[in-house]
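Just one protein chain is left out here, and the rest sit where they should.
Then we have subunit A:
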Amino acid sequence: MNPAMLVATCGRVLRQLRSDPRSIALILVVPALLLAVVYFLYENETLPPGAPRTFDRVGLMMLAIFPFVVMFLVTSITMLRERTSGTLERLLTTPIHKADLLFGYALAFSLMAALQACVATAIAYWTFDLAIEGSPGLVVMVAVVNAVLGVALGLLCSAFARTEFQAVQFMPVVVVPQILLCGLFVARDDMNEILEAVSGVLPLTYSVDALFEIAGNSEPTAQLWSDIAVIGAVIVAVLLLASLTLRRRTS
């Protein structure tokens, strides 16, 4: 690995993003708008005394799911363009190491995700009075880890798409099942055995569990760190798989 090439790649990806201000605006503003929708959706719910608001649960989960979905899409499209425009093949004839390229991407998009998570979290806390036990810093951390997960999966999926249209179709395949089964809609304990087992191997499940840990405890728990470790391991495995799809020599 060569840090200079990694940094150059990260800078290049960010420069490409900067040339598209509309996308940046969408990335930063849309989560806040959707949070507002969820907030007003549950505005008039009647709660037994002492029960947490639904917004505190759903809003919190959304903070972590946005970066995952958005970065998955952004990465798979950007990487697909790189593959189809010939720039990837050209890059792979230069001394750049595949890891420099993949981590350059991951770094650039996680910076963007951190920004997105900060904006969304700030709005959740200050505008909508999100009430949880743990610190907002940990929420942002989980959001960034999720974004990197989205980047890794996007890099991998881009190898299986030939067009941008196909790349977008991977979202229902890769992202939606994870959102359905992550424990947000139905607690994992209430699922049937098969769905619970599937849920247990999907990385987003661990993000949601990590968020529940943050919501319920004022200090970070061991369970939180073990959840993060599981997601980290999945990220590394997916990036390794993605690096196998970058071939210097093709037929």
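By our rule, a residue touches a chain if its C-beta (ideal position, glycine included) is under 8 Å from a C-beta of that chain, and two chains touch if they have at least 3 such contacts; residues count from 1.
In this section, contacts and distances are computed from a predicted model.
Not every chain of the complex appears here, and the one that does not is recorded in UniProt as "ABC-2 type transport system ATP-binding protein", selected from "MrpA C-terminal/MbhD domain-containing protein", "ABC-2 type transport system ATP-binding protein", "Formate dehydrogenase iron-sulfur subunit" or "Citrate lyase acyl carrier protein". Of the listed positions A:T46, A:N192 or A:S251, the one in contact with the omitted chain in the full complex is A:S251. Screening A:N44, A:T94 or A:N192 for touch with the missing chain picks out A:T94. Residues of subunit A in touch with the missing chain: 4-5, 8-9, 11-12, 15-16, 19-20, 85-87, 89-96, 248-251.
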